[in-house]
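The structure under discussion is supplied below as structure tokens; questions concerning it will follow.
We show some of the complex, not the whole, and keep each chain where it was.
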Amino acid sequence: MIPHKINKAAKQILAEVISNKKFGPYHHIVFAVGDMAASIKPGNFVAISVGGEQSSLILRRAFAIYRAIDKGPMGGSIELVVAPHGQGSSWLCARAIGEFVDLIGPLGTSFGIPTSNANAMLIGGGYGSAPLFALAELLKNRGCRVDMVLGASTANKIFAPLEGKRTVSSLTLTTDDGSAGIHGQISEAIPRLIRELGTEVIYSCGPMGMLSAIAKIAKEFDIAHQCSVEESMACGIGVCMTCVVPIRSEENVKMVRTCIDGPVMDGSQIIWDRKEVSDLMGL
Amino acid sequence: MSTLDFSTKIGSKRFSNPIFTASGCASSGQELSQFFPLTELGAIVTKSIMTKSRTGRLTPRMAETPSGMLNSIGLQGPGIDAFLENDIPWLVEQKAKIIVSIAGETVDEYGVLSRRLRAVSGISAVEVNISCPNVENRGQVFACHPDTSVAVIEAVRRNIGGELPIIAKLSPDVTDIVEIAAAVINAGVDGLALINTLLGMVIDTNSMRPKLAGKTGGLSGPAIRPVAVRAIYQVHQAFPNTPIVGMGGVASGRDAFELILAGASAVSIGTASFGSPNAAMLVKSQLSDLLIERGFNDFRDAIGFAHRGL
């Protein structure tokens, strides 16, 4: 009766920082993780202790895995794309090569892969694009057409490394301020692209607002939508119940843990509208 | 090499070691069992279970604070039926020592829950979480007043039958915790759990609104440890023969030892498990080393040691 979704591969390790480079407003950080790398699937995340020994920050921070390399020159490694946002992520971005961090991974669910060829659209907002590149490669190897749409508030916040771009059939950029690609919110560009590209399945990762807008579009077009959600997580391993999202269930609403039943979830199951949730819960 | 008798007792029940999980911080046990065998714990204290299944609160449900965190889960859970059908059998199969935490919104609900538990085998104790809003009484939590606390404990005592130890879990948010302890001890509890979270709030200075969907939340973690130590010390001073399950910000063997010196017979690990799934195991081995280092052969000699020989 173990919830079947617990990621059984999860391990707690001390991981050495083997590279840390600024990439626009982000840091691209590489960690030596040994065997762990082999058990990682696109969509999984890691949870990292921050602040060091005397830290007043007592909770881990979650980061999507950008890439995992099984057998590199330094053994297995994983790569993260981190935005120095608050205290914890800023601390992580300030780590020097050779320092060790306490890391648990791989955690959570991974993106489901279609059983037959399909036209897939991968939509990423900000650093949300990070986990999509490994997914793109996997999908391409399985024979899917992969179209990628990346958006952000402004040009330099789009995370789109060269290697990543190579794996996709098309790449569309959008920025809220028009500084690159299509001017406007990412979700505004999607309907036209779906029609043009004959999209059959959508994968998305980014801010909740964006995911919610995409979920609506996916519903209108009646196509599958797997999204990677981002809720505040206190533990990352399923014991605290803080990271929940409301999903539809027979009774009314069920709160499921995004660290175990997610971060990759069926976008059509999530109740995106807060008001609807409150009403269903009788609040 | 010194040997250490690491076992402890609460009421009639013996536990192989004094390191427990804290209610609500180990989910159903399955998630932690990935990191260590649950048999290594003195006991697993389950999340507080209610009569019916509960959705809990909206998110955000947590906010980190300096050396602590706020939570506002709203007692999400499957309800007693599903719990007895799924969680308990799994834990029994793991050979885990189980303490079931129960919570209700009315005195009757505690009675109902106790009746459901009396026939269940494989349980070592029941922890009565009385820090729940009492819907019959202006929504104040039961643990705030001696009379409401006693009413709950009497309902449990009446319904549970047998010799299952009853542990009352008290809130530190009271004027005089010794008064509440006295009342529930008088009502027949076998032990006390000290402390539940402190009521707190964080305001998000960007949105300029309370950060948690539930506005207020429970403060836990190392920040509250001095309050836990004080509460345990005061209560142990007044009632040295009542076993106390201590908790509040324990993240190391040193921390656990501090609560034990104050008077705890066992120590629960809560928030520290969020920082590290292995926290309970780390605390256990560090504590055992410390006890041996300080010359204790029997763990129980350390309980309340800070009160003696001053």
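Letters are used for the chains, namely A and B, taken in the order the chains are written, and counting of residues starts over at 1 for each.
Just so it is clear, contacts are C-beta pairs under 8 Å (C-beta built on N, C-alpha and C of every residue); 3 or more make two chains touch, one makes a residue touch a chain.
Computed from a predicted model, the values in this text were never measured in an experiment.
Novice: Would you kindly express the chain stoichiometry of the entire complex in this file with the labels on the displayed chains?
Specialist: A x2, B x2
Everything that follows uses one rule, which is that only the chains that are shown with their structure count from here on.
Novice: Taking the mean of the C-alpha atoms as each chain's centre, how many Å separate chain A from chain B?
Specialist: Computed value for the inter-centroid distance: 35 Å.
Novice: Hey, which residues of chain A end up touching chain B in the complex?
Specialist: 1-3, 6, 8, 10, 12, 49, 56-60, 102, 104, 231-232, 234-235, 237-246, 251-255, 260, 274, 277-278, 281, 283
Novice: Help me check something: in the complex, which residues belonging to chain B touch chain A?
Specialist: 24-27, 30-35, 47, 53, 55-56, 58-64, 66-69, 71, 73, 76, 86-87, 89-90, 221-222, 251, 271-278
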